[in-house]
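With one protein chain removed, the remaining protein chains of the complex are shown where they sit.
Up next, chain A:
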Amino acid sequence: MAETVTLADAAPIATEIGAVIIENQGLLSEIDGATGDGDHGINMAKGFRLANERLGKKSFDLREGFATIGDTLLGDIGGSMGPLYGSFFTDMADSLEGSDKLDRDNFAAMLTAGEAGVVDLGEAKVGDKTLIDVLVPARDAFAAAAKDGKDFAASLEALKAASAEGLESTRDMVAKLGRAARLGERSRGTLDAGACSANLILQALADGLLKRLHAA
């Protein structure tokens, strides 16, 4: 089992993430429709479809792939999700500046940079029923596993488990921010659509890296 993946070898993960979002467009809109305006899947799929089209026309490594996704979301998707995920991918790409591979430690730094970008912009806290409820526990679980001396792959498995749990935790929360907040108590009982897309992104990212770590 390898401990590093080059950014060049990891490049296809950028479009694999988009493919997962596009595949789950209906699911995301359905979840959003329960508490919001039901356009989350449409907007996310639109953004990632555009990003994947742009990536299809050039050669890139994972850093450039993330930069293109970030740029596309910031440029073409308005509302709240464009800037939030746009910052997530842009800030992750920026943190990889000067690296040519991903290992356990710079992955932790990359995830922290992406999460910080989202928190800085959205000002949501854990428990507000947003994508933060997935991003923060996933980042923390990865960092804790790494601190315990777990290798890159095992730390990614810890991230995957925490991300899925984080998503599930939003089911019993009352929305404090965004359109769903107008429902108050009535937002309890459904998952948060943003948390759902965040989980899809993290699972696709971790799966893509695990596949390449196992293959090496």
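General remarks:
Note that in this section contacts are C-beta pairs under 8 Å (C-beta built on N, C-alpha and C of every residue); 3 or more make two chains touch, one makes a residue touch a chain; residues count from 1.
Here is the rule we use: contacts and distances are computed from a predicted model.
For the chain that is left out, the UniProt protein name among "Dihydroxyacetone kinase subunit DhaK", "Na+/H+ antiporter subunit C", "Cytochrome c oxidase subunit 1" or "ABC transporter substrate-binding protein" is "Dihydroxyacetone kinase subunit DhaK". Residue-wise, the contact with the chain that is not shown comes from A:L177, picked out of A:A109, A:A144 or A:L177. Across the entire complex, the residue among A:A14, A:I31 or A:I77 in touch with the chain not shown is A:I77.
Mapped onto chain A, contacts with the missing chain fall at residues 36-39, 42, 74-80, 82-84, 86-87, 121-122, 177-179, 182.
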